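Missing here: one protein chain of the complex. Every other protein chain is in place.
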Amino acid sequence: MATTTTETVRLTIDGVPVTVPKGTLVIEAARQMGVMIPHFCYHPKLKPDANCRMCLVEIERMPKLQTSCSTPVAEGMVVHTATTVVNEAHKSVLEFILANHPLDCPVCDQGGRCDLQDFSHEYTPTTSRFLEVKRVFPKEYFSALIETQMNRCVQCLRCVRYCDEVMDVKALAPSGRGTMTEIKHFTTHQLDCEFCGGCVQICPVGAITSRLDLYEFRPWMLKRADTVCTYCGDGCHITIQTKGNDLIEVNSAHGAGRNNGDLCARGFFGYHATTHPDRLQSPLLRRNGELVPATWEEALEFVAETCIALKLKHGPDAFAGLIASRCTNEDLYVFQKFMRLVIGTNRIDGSARYGHINGVRALRRVQGTHRWTVAFEDIVGAEVLLLVGTNITETNPITGLKVKEAVKKYNATLLTIEALVPAIGTISNIANLSAHHFSVHPERFGNVVLGLIKAVVEGGLVAQTLTQRAPAYVEAISQTLRAIPWETLESVTGATSQALMEAARAFVAARRAVVLVGQGVLRTPGGFGVATNLLDLLLLTGKHDRPGCGLAPLAEENNDQGAVEMGALAEFLPGPSDLDDRAARERLAGLWKEELPQRPGATLMQILGDARAGNVKALFVVGENPIGSLPRAAQAKEALERLELLVCQELFLTDTARLAHVVLPACSYAEKDGTFTNTEGHVQAVRHAIDPIGESRPDWEILSALSVLMGYPIEYGDAKEILKEIRNLIPGYGLLGPAPATPRSDEAVVERYLREGYAEDVGARYQLTGAGSFDMAQPATSSAESDRRDAGKVKDGLQLTLVVGQTLFHSGKLSTRAKGLMEVQNAGSLGLNPSDADRIGVTDGDRVRLVNQAGEMTTSVRRLDRVPEGMAVFPEHFDEEARRLLTVSVDPVTQVPYCKSAKVRIERL
Amino acid sequence: MAMKFKAWLKTITFYEILVGMKATLKHLLHYRPITLQYPHEKRTLPDSYRGMLALLRYDDGTEKCVGCDLCEAACPSRVIRVISSEVPGEPTKRYAKEYYMDMTRCLFCGLCVDACPVDALGMTREYEWAVYDKRQLLLSKPQLLAIGDRSFPVREKRLELQHPNVAFFNVAFKFMPPKES
Partner (left out) sequence: MPTYEKILLKNMEMPGYTGLLADYERVGGYQALRKVLGKIAPADVTAMVTKSGLRGRGGAGFPTGVKWGFLPKDYTGPKYLCCNADESEPGTFKDRQLIERDPHQMLEGIAIACYAIGAETAYIYIRGEFSLGARILERALAEARAAGYVGTNVLRTGVNIDIWLHRGAGAYICGEETALLESLEGKRGLPRVKPPFPATHGLYSKPTVVNNVETLANLPYIVNRGPEWFASIGSPPKSTGTRVFCVSGHIKRPGNYEVPMGITFRELIFEHAGGMRSQKPLKAIIPGGASAAFFTPQHLDVKLDFESVAQAGSMLGSGGVTVMEEGTSMVWAALRLMEFFYHESCGKCSPCREGSSWLVQTLRRIINRRGRMEDLETLTDLCKNIAGRTVCAFGDAEIAPVLSTLQYWRDEYEELIRAAEPSGAAELVMPARH
């Protein structure tokens, strides 16, 4: 990846000459020319271990048979893979492997797709010479999700190596010696790991299997649908396997999709969410204050009639719409078209507003793109990676794998600005791999970024070309930064100026540098400013236009990026182009053959405010759940209760849907076709795996039917037709290529930014945030020492910052319906640093009370080493109570509601 | 010449017709009834007669079927449907939670019996399965077990030496301990 070698080697395999790149293994070279050498322990993702000895081949001028999985090709090598000697060797090795194998294929879930089965059919006689007793391991479970049958194990250690080399979790290890080697996890209790399912996927036999679908299927019964995971912005390829209309399992083949076959717990075990028994089966209509089942005709006619009446009475701007980014691009496109043409308003918004919009707006402002200028390949190939405010393992696990690959395999230098502290835990911690780690309070990420920029500016690391091109810009930044003395910076970040300087030097020295900015920044106050500052950092170091360099804001929901590009947001038209962009409006009007509404859009918080004030009378909500997402302080419920018409298109009866006048059952991603655009801007196909549950229909179909009833038909035959229309609008959109062609930054926009664009808020952006308000930056102060001595005696509790965030095992509220994920995590618990926990005298499972002015909650405690002192983390997926404590503040520029943290007092119950 | 004469002779004596009628004429002369008075008389079945299918049990009453679905895969006319699952309370043991045979489609080819790795399927000598309602021919697991119980009263002994922790097959089949007398 990092360097593409053009050096090739010529060799002969089975008499056929082949030319392959230098360093290729013989087994890979053979595979390239269509010769399959049997193997168990070899896997292209893993370093060769050569322990199964199955892949022996004859190489001329070598004394013994060689393992093709560990022998790199050499010039002029002559390889024989099918001589008598080689076949005898395969036979004998298989005989050994089968000696202790229980041959319980009929009851093994791998039966039918098992490497051992295939090779035995090919190489061994049906009778065995093994007359002795087979060794027997007692049955052992890893966990409620993963089950092991060690009698079937061929000890290829693929699972162990995957867990270490790819996932960096190291949850598995071989234990015992010789034939009694078994794969185990480390503690006596159940396996506690990332549950990525990698061991299940990579096991060549049936030794490690998923318990979710144990014994429910035979491989040949399954129908497959290649689609895209719905849980995070990474956009992983998944293959949903179904039997009838039941979801049986999910996997992802090596080499497939942007994830290269790697999945996380959500992708691998979270697929049951869509077939949860609570799924809405039919439309619900409010009659006498109760939501009762109705037919589609009744429900749609009611909506259409009420809409027409309200529109006549109050005009189109009494309407508003909210759409979740979990919808497909087609849904998003039809939704905004419906709102803009049928209703006639721009007042639409979506869940990208919760944070992703900050990154997109920063990119548009500074470099004129709405997408990353890098792709996953650039992350893997980067020399330096700067991660800001992203607990990447938990929020975007597969992007995290790319970072891990870059660091572990290609020795990239990792810089992290994170609240996390490096710690050994049951899940991998990106801070452990970091070369320059700055552990700061979540609201102070921006300060460390300032520190880095200050180090760049004052260390003379500013790119020469930039100083010549925009001296005023450089001067303005250095002047503002000069006003912040190093001492203050050191005291608010807890990082020394030397450390910052070293990190800055490492960043500047790299030829390819990628900056990943996560929801930790984008969802906290000042997120827009920090994202812009990071672009300043790239500009100052002269990297913003270099290939393989760029800023990459990580999307939280699977189609946040698509929502931006489909224009399903207050400030964008499809494209995206700005709402007041005359050329774009004309183009769109020409295509839609209809004038676009003139009046400005409204963001989420504005819509809620207007609803509260009685200005918004009707609201369309597609998959969005403001009551469930925003804290009580946002008064979403009060706003929605005042509406005269609330239409919800939903999978489940959410908090918002409960208030609705009409609830329309929508299809989940597993039941419809379409496309998702992942965080790096790759448009990928979503394909239906099962028939719609109950009477549910795809969102675009519902909107299309409504448009017909309202007298303005927006009709499509299928999702492909919508995509075709989108492609007319955005050329090349959704042409499903192997990798996205990343956009280049628009030099005109950069030029404008460097000349005057920066000036409007440079003073505001280059200010320290949160100075003096927390003590978290100095964890081991003397007062902390004395606190520790008085463990358990703190009477009036401890002041902490509560951060409500994402965990690895869930995504939004949707995944809490997945039975597999609920086995791993089924309730929220407060993650506390052990020393904080000691200070109030609590251990795992103890109940605590959190209090602040807004309210209080009680919960149980979990001690987590990776949580820094002075901070408490709570999963947002179970935040029913926690939302009471949170306050909400709105970004002045991007209107993002910041509602993920609060200061609380914690006390033991 | 002689050949021509022979052919001419065959033509004028209707020789071919006589050959064809040979069996008829024989039975005309030696009359013996072949028709069985079916409900009152029954035919002796050959030893390898393939009749109604049945599920079998071991001598201790446990069902043999492990729910491996191989019969379903082997069946050429999609008679069998197996819904397999874990044995409740005995994790990692597989069994057929539900087992259906749609006998209206069955060809009695016996491929399922051949496919069964644990000899849980047997072909009985029952054939009197005419019913008024076709739905009665959709047989469930208890029905199939009942057929097995009445047709195979002598049950196979359950394999010994099974480690309690091993799902099913972990036995060195060739070296069974000698049976204790």
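First chain written, first letter: the chains are A and B, and each begins at residue 1.
Here is the rule we use: a contact is a pair of C-beta atoms (placed from the backbone, for glycine too) under 8 Å apart; a residue touches a chain by one contact, two chains touch by 3 or more.
Values in this document were obtained by computation on a predicted structure and should not be read as measured data.
Trainee: Which of A:52, A:706 or A:872 sits in contact with the chain that's absent?
Mentor: Hidden-chain contact among the options goes to A:52.
Trainee: Of the residues listed, A:79, A:93 or A:150, which one is in contact with the missing chain?
Mentor: A:93
Trainee: Just name the one of A:87, A:179, A:496 or A:826 that touches the chain not displayed here.
Mentor: Spelled out, the listed residue whose C-beta touches the missing chain is A:179.
Trainee: Which of these touches the unseen chain: A:12, A:70 or A:306?
Mentor: Counting the whole complex, the residue in contact with the absent chain is A:70.
Trainee: Mind pulling the chain A residues that touch the left-out chain?
Mentor: With respect to the unshown chain, the touching residues of chain A are 48-54, 56, 64-65, 67, 70, 89, 92-93, 95-97, 99-100, 129-133, 135-136, 154-155, 173-174, 176-181.
FYI, only the chains that are shown with their structure count from here on.
Trainee: Would you kindly tell me how far, in whole Å, the mean C-alpha position of chain B lies from that of chain A?
Mentor: Inter-chain centre distance comes to 55 Å.
Trainee: Provide the residue numbers of chain A that touch chain B in the complex, in ascending order.
Mentor: 102-107, 111, 130-134, 136-139, 141, 147, 149, 151, 214-216, 218, 220-221
Trainee: Inside the complex, what are the residues of chain B that reach chain A?
Mentor: Contact set of chain B toward chain A: 66-70, 72-73, 84-86, 91-94, 117-118, 163, 165-172, 174-175.
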